[in-house]
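What follows is a single structure, and I will ask about it in a moment.
All protein chains but one are shown in place.
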Amino acid sequence: MSTSHPLSIASDNHAPIAPKILEAIIDANHGSAAAYGTDEASKEAYETFKKAFGPDARTHLVFNGTAANVIALKSMLEPWEAVICARSSHLHLDECGAPEAVGGFKLLTVDCPDGKLTPTQIERELIRRGDQHYAQPRAVSITQPTEWGTLYSISELEALRAVIERHGLLLHIDGARLSIAACALKTSFAHIAKASGAHAISFGGTKNGLMGAEAVIVFSKKEGNRIRYLRKQMMQLPSKTRFLAAQFVAFFDNDYWNELARPAIETAQFVHSQLREIKHISVVQDVQANSVFVKLPRSWNKHLKDKAFFYVWDDHENIVRWMFAYHHCPDDLQDFIATLKNLDQESLLRTPPRPEA
Amino acid sequence: MSTSHPLSIASDNHAPIAPKILEAIIDANHGSAAAYGTDEASKEAYETFKKAFGPDARTHLVFNGTAANVIALKSMLEPWEAVICARSSHLHLDECGAPEAVGGFKLLTVDCPDGKLTPTQIERELIRRGDQHYAQPRAVSITQPTEWGTLYSISELEALRAVIERHGLLLHIDGARLSIAACALKTSFAHIAKASGAHAISFGGTKNGLMGAEAVIVFSKKEGNRIRYLRKQMMQLPSKTRFLAAQFVAFFDNDYWNELARPAIETAQFVHSQLREIKHISVVQDVQANSVFVKLPRSWNKHLKDKAFFYVWDDHENIVRWMFAYHHCPDDLQDFIATLKNLDQESLLRTPPRPEA
Amino acid sequence: MSTSHPLSIASDNHAPIAPKILEAIIDANHGSAAAYGTDEASKEAYETFKKAFGPDARTHLVFNGTAANVIALKSMLEPWEAVICARSSHLHLDECGAPEAVGGFKLLTVDCPDGKLTPTQIERELIRRGDQHYAQPRAVSITQPTEWGTLYSISELEALRAVIERHGLLLHIDGARLSIAACALKTSFAHIAKASGAHAISFGGTKNGLMGAEAVIVFSKKEGNRIRYLRKQMMQLPSKTRFLAAQFVAFFDNDYWNELARPAIETAQFVHSQLREIKHISVVQDVQANSVFVKLPRSWNKHLKDKAFFYVWDDHENIVRWMFAYHHCPDDLQDFIATLKNLDQESLLRTPPRPEA
Partner (left out) sequence: MSTSHPLSIASDNHAPIAPKILEAIIDANHGSAAAYGTDEASKEAYETFKKAFGPDARTHLVFNGTAANVIALKSMLEPWEAVICARSSHLHLDECGAPEAVGGFKLLTVDCPDGKLTPTQIERELIRRGDQHYAQPRAVSITQPTEWGTLYSISELEALRAVIERHGLLLHIDGARLSIAACALKTSFAHIAKASGAHAISFGGTKNGLMGAEAVIVFSKKEGNRIRYLRKQMMQLPSKTRFLAAQFVAFFDNDYWNELARPAIETAQFVHSQLREIKHISVVQDVQANSVFVKLPRSWNKHLKDKAFFYVWDDHENIVRWMFAYHHCPDDLQDFIATLKNLDQESLLRTPPRPEA
């Protein structure tokens, strides 16, 4: 795909830098600044994260989400401890084995049709504790919103917290799109952190309008100290941190994150609303965040790809993912929706609709 | 240190983004673009690197220099193979153990007073080849310019190439400041690559005026394919690659790198020239790149630190490093030099100069 | 459990050293011998393995099965390649995360109710090949006999071979009890190797009458060379190899392995045959090797544990594993069977039998 494609709904990381974020980078570009997180912009960012996530939040900026996940988990785990996660998680499917190869830890994957782990599923994994032959289940990693565009509600997060505390586990949130979740749930980051009792959060910027920056947030001094060294050893200590920090400061300033999340969610909801009258497709997951997963007749793909760039998510079932970002609005999708409706009409003329499994 | 310090000569990564680099980022920020290196800007960058380093150059963009070094070496090595390097190398001293912990490989360190490995030193390390008990020396990693601000001449690179080829070794160049070397040697990157016969190069941008981007360049298809996966697994695959790529395209455009390197070198040379008349100090390394290493009376440190931010490089000997970047010019240093001269005068009044060991 | 327990049917590694194996150790104990696999006994062992597995077999002796599995797989894989295996495999459940932490590779686990992977299941895992974000499925690891005491038939092995070859995969056999399989299938090791087309085999001795020795067998020169170094680096190069080698030489001599396997299998079959008339239990897997998995009323456990030491394999379902070794014979189990029958009678008096799920 080229930068000149008219419309990409393939991923929120296809979006450009949001205007105020770019301004913040430009503004940070005057004079010399210390490196490696000791500059003024970084200090401001740490305070900003404390305001957003609570006074115990200790933040370390890193380059990307894979690293945020692996470093966050590694900071909490002994080498023989394992992570319970959904089989559909980015951690398992999309990190090219970084958790195992770089983090050195095992993932205990659980089938979660909607991407969400339940307390019961977690408890089912708690076998053979204290048995030296078995990688010990210790951390639970959830994604909020999930890779299937669904959300844990606040009460679901509270239920997770209860099971985590009852069994002495540790909770990690892969929050590559946590600002989407906070916007959709109409709540604050601190509320999500508190309700879930998260011990570590990978907080994403890049998918939410930043040029490129992620944060690892932990809430204890011990893990904070470990991350100082682990981040560097895991090759994720940026030098010119002011430019990452400035992006996050702008992101939180006046809840700019909320302004960026809202159009992404609303565009997804708009598209979802338009799909109801289309007979030959099925929306396979609740639309709660900024993505819509749709099972399509395979023959439609090429026609739709003329209108927008997107990925087939499940090749076997021909489930596609349409994902929206801050720079999208319903109007951008009118032509795409029209094409869908035309395809549906043509199909109707040929064959009556059948529900697809 | 704060962004508001008047003058930092502590590191070239304290510099802001060079004007044309920032412009390139801004220019890249229109519309959607594919991620993970498949965008148009990335493709342009790959071609740009081919022009600079030769048609076999295969380039992968990464976030920082630690990662460039570890990925470049890992792509060439079997798990039991070791890397010969100077004890003063960044690879050994400044990566928090990443080569060992993340790369999994041993460093065979050699004492190099001027930071440069010699063919004789390399050959001395070639023991016990084929012995399963001994981590097998396979790659040689040099830094150009070195961490001590010295340069391998073209004929020294050719001599390294000869020993590398004779013994079936592999050469890696840590080129975090390779553009400084090319400018100082008045040569091209391709010439350095060819003279040294380098198998892999970590090519730095961040220390030379970029906001943040490094490149791993290899010259064979096999290593290129390995790096595709290794980069992702080692958590160094950026998503919005257009913004890293655009920086490099601008860096090479019209030899902008040369414009950025020249003032850094010239300022170092100017400072060096001013030091000759100062009696109580000694310049401990040849000044060939953009840094000056000076042994000072310890009591001077605090006075000098009022004028500029810099690091004591060897605390035991009180050797300091003054490092210059594209945004420095001789004038910026006038006040600092004056302070040095005053300190020297005051010392002269108290005690006659003695040569320091 | 103490050495003085009258009867252990918990694991075949509770058995003592088989007589001819101990004799071989004693016989090897004269004079000096070179270490690290260069002694005469080791050379004899390598030839012995070639006779058993075919002329291309390259054998490296190691200490235990965990290591045999990890080294065998590591010798075949690039760092970003993953292993398809049953969720019930020892590799996944019983190595404390060694594949991930020491091998650095991801396991792609598949639910196999009888412990056996099918070609269809393997093919279902072959997604996203060539996608740098996804740990690439490359090796398939099967256990023969499985951890559930079942066997792949020769034709099932041939079907695996076909799918392995079709997709350019690599087959590893965890053969911790491969001699049980060969005896039960009434075939040779070479036939199993050839039918399956195995690229690497972990061949077990310890569970089959040896004091302690395992072998990694590969069939190509490339992997053989890798294992030389990998074995040492993975801390599995024994020094006094003559004592490991002598055990294997005796094991293969005159098919002693067959003599050791037969009573283990026959005792399992005898016990299985006696269970048919017991109403309150169910045998949950085919009895094809040297173990019997039985679902029991939980209240029986303590009575049975007075008679023999064994493990509850699935605590939730109260499935127990009874495992037999070369030193067992049907007579040893008479008292245990009688206890089972008594428990069944007592239960019958109290409640009519109900089938348990």
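We just call them A, B and C in the order they show up, numbering each chain from 1.
Here is the rule we use: a residue touches a chain if its C-beta (ideal position, glycine included) is under 8 Å from a C-beta of that chain, and two chains touch if they have at least 3 such contacts.
Since the model is a prediction, treat every value here as computed from it, not as a measurement.
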Per the touch definition above, residue among C:H14, C:R138 or C:H199 touching the missing chain: C:H14
Given B:G54, B:G104 or B:P119, the one touching the chain that is not displayed: B:G104
Residue touching the undisplayed chain, where the options are C:A35, C:V283 or C:V312: C:A35
Hidden partner chain, touching residue among A:S11, A:Q136, A:S291 or A:S347: A:Q136
From C:C96, C:V140, C:L160 or C:A184, residue that would touch the chain that is not displayed: C:C96
Those residues of subunit B which, in the complete complex, touch the missing chain: 79-80, 82, 93-97, 99-101, 104-107, 109, 127, 132-135, 315
Subunit C residues that touch the omitted chain in the full complex: 1-5, 7-8, 10-11, 13-17, 22, 25-26, 29-35, 38-41, 63-64, 66-67, 70, 95-98, 101-102, 206-207, 211-212, 229, 232-240, 242-243, 309, 327
Absent-chain interface as seen on subunit A, which is shown: 36, 74, 78-80, 104, 132-133, 135-136, 226, 228-233, 237
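Simple rule for what comes next: only the chains that are shown with their structure count from here on.
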Innermost chain, where centres are averages of C-alpha coordinates: A
Separation of subunit A from subunit B, taking each centre as the mean of its C-alpha atoms, in whole Å: 35
Subunit C, residues touching no fewer than two other chains: 79-80, 104, 132-133, 135
